[in-house]
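All protein chains but one are shown in place.
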Amino acid sequence: MSLVVDDLRAYYRTLAGDVRAVDGLSFTLADGEIMGLAGESGCGKSTLAKALIRLDTRMRYIGGHVVLDGVELPIWDDALMNERRFRDVSIVPQYAMSAMTPTRKIGRMIRELLESRGVDGHALEPELLRRLELVGLDPGVLSLYPIELSGGMKQRVVMVISTLLDPSLLIADEITSALDVSTQKAVAETLVEFRDRGFVKSVIVITHDLSILAQIADSILVMYAGKLVEKASTAEIVEEPLHPYSRLLISSLPEVGVRYDEHKLAGIPGRPPQLLDPPSGCRFRDRCPLATERCAKDPPFVRAGDDGRFVACWEAAC
Amino acid sequence: MRRYFLRKIVVYTVTFIVAVTVDWAIPHLMPGNPVLTLMGRIQIQDPQTAQNMYHHYMRAFNLDLPLWKQYWYFWVSLFHGDLGTSIVQFPAPVSSIIVHAVPYTLGLLIPATLLSWYAGNKVGALAARRKVLDNSALPVSYALTATPYMWLAIILVFVFAVTLGWFPVGFAYDPTAVRGFTWSFVSNLAYHWFLPFLSLFLVAFGGWAIGMRNMIIYELESDYAHYLEALGAPQKLVRKYAFRNAVLPQVTGLALALGAILAGALATEIVFSYPGLGYQIYRAITNEDYFVIQGIFLFIIIGILVANFIVDVVYLVIDPRTRVGMEGGRT
Partner (left out) sequence: MTTAPVAGPADSAQSSVPETASQLTTTQETLYFALRNRKLVIGSAIVIALLAFAIVGPFIARHGPLDYTGHLSWAPTTRSGHWFGTTLLGQDVFAQFATGLRLAFLVGVVGGGIAATIAMLIGFTAGYRGGALDEFLNMITNIVLVIPTFALLLVIAAYLQVRSVMVEAILIGITSWPWAARAVRAQTFSLVSRDFVDMARLSGRSQMQIIFTEIAPNMSSYLFMMFILLFGGAVLIAATLDFIGLGPSGTISLGMMMQLSVQNAALQLHLWWWFLPPGIAIATLVGSLYVMNVGLDEVFNPKLREM
């Protein structure tokens, strides 16, 4: 197992109390697996990404374990964690457009970054050039300033930088959200290529766009209100979702090639619960068509299907 | 890049024209006739002589010509370097008064501005990351920047010159000293220069320190800082980049603050009777020597425009974004 997350809990401190953004998340990721992390805004997926690499001052690590390649990630300790960043765990951030400092040429920035991490930039240069070429960038890009690149180019540069040290775990946080459709496809395919060539071992792709996941992800983990709702292979989630939330999510997507004459696109009525004081039992019950009394009392524990599926629902068929 | 310069030059040219026009126009908009004021001071008894003098001065100052011609001559004389004649220090030309005063003003202004900018930035950056320094340097900086320039000068004079006697009370050099490039004269100059310089330096320093500290804090919250931290870069590297980016608005700020620091320099000179432009302006105002005031105003305008232009060039060099284009380039 490449990555094992066990009962991870991370809250945000606010004046009114703790917002339980990630509240007991457990899953595993195999070597070479691209897992999509899907869910509505505010479900905790970005929090998870941040928790795995860098807690910021507003977040508090509450409990749980994260084990990468058999070694525990000390995510509660900034200094200890720093050793693992970039080398073992890396991130392609949401803000790739502005992720590079505007007053340094890109090549120089990369070199200084590597040096500060104790990596010989000179030795790595041929590999860097090779990878730039792989993503379709001219090596001359290194002597440009970030402002001289287009959005898509910046995205690709950041992807190359983030994976330069061949991390075991790569977190891709909404990397396609700010791009047009054709660039989205290119970026998504680049991600797969990186995995195929062994530049990264496992990838967590965070997005609210299920269609991207359907293209590139091996498995999908659906989150809702800070909790895991379902995790299964992509094919299973798309064709045969078990959890009522996943089902509603999938069915709210329009299908290509189908004509919608008198068919209304179904959204999911209602809003996610406030995470300051989450409801007891299952957090989806207020919007769930299958909710029963039991759902209000006991939080559904994650039920593993015999094929490695996880579903957190009392009513889902196994 | 061309757009950048073009814009700046247009603004400066228009500003110059506006300023010169305002400078020429104001005396004509104000009630009163400077020649009459001048004559009132001379107090001529004989009415016939008074008449002759009046006409003489009106001609000498071009006040007998139609307005547009006066305006035109104003520009012409400006380009000949003729800024008029002082009424009080007649017949000294304004330009010579300015030329003799400028070295003293620049001698205060340039070192004080540059050193306070440099020191303020350094201290501000340090304060942004060390809580202890922040808690001490910041209130001091606020106190300094809120202090009127001339008042700090007054305090320094009172404490260090009058009471403690460590420094001279005023003037650029000892009236009894022999002028020349001798060590004793130069050190005498420096001795008299120090307190006014210090006064200017301290107040300006406060402003820069606060500005830089805030800019650094802002930059440390930027996306590139977060990205570097996510990739495990040490704080040293992040701070280095933050500083580099924070300096940019400080350079722009330099151009903006020039006017304020100049005003401070003028006021400081008055306290120290330091023979720069400020001192001359003070004399001119007290004695209603209008042409001197007008001339110094024009000179200040030119000086500020030139300084602004220099800062613009420097900014062009240090900010790659201006070289590529204002909206960002595409390759």
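A and B are the chain letters, set down in written order, and residue numbers restart from 1 in every chain.
By definition in this document, a contact is a pair of C-beta atoms (placed from the backbone, for glycine too) under 8 Å apart; a residue touches a chain by one contact, two chains touch by 3 or more.
Just so you know, these numbers come straight off a predicted model, no measurement behind them.
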Touch criterion as defined above, residue of B:88, B:154 or B:324 at the omitted chain: B:154
Full-complex contact with the absent chain, from B:65, B:78, B:115 or B:263: B:263
Residues from chain B at the interface with the omitted partner, ascending: 10-12, 14-15, 18-19, 22-23, 26-27, 29-32, 142-143, 145-152, 154-155, 157-158, 161-163, 169, 203, 207, 210-211, 214-215, 217-218, 221, 253, 256-260, 262-264, 266-267, 270-271, 278, 281-282, 284-286, 288, 290, 293-294, 297, 300-301, 304-305, 308
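Going forward, only the chains that are shown with their structure count from here on.
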Chain B to chain A touching residues, read off their complex: 222-224, 226-234, 236-237, 241, 244-245, 248, 318-321, 324, 328-331
In the complex, chain A residues that touch chain B: 53-54, 82-87, 90-91, 93, 95, 98-104, 112-113, 116-117, 144-145, 147-150, 153, 158, 161-162
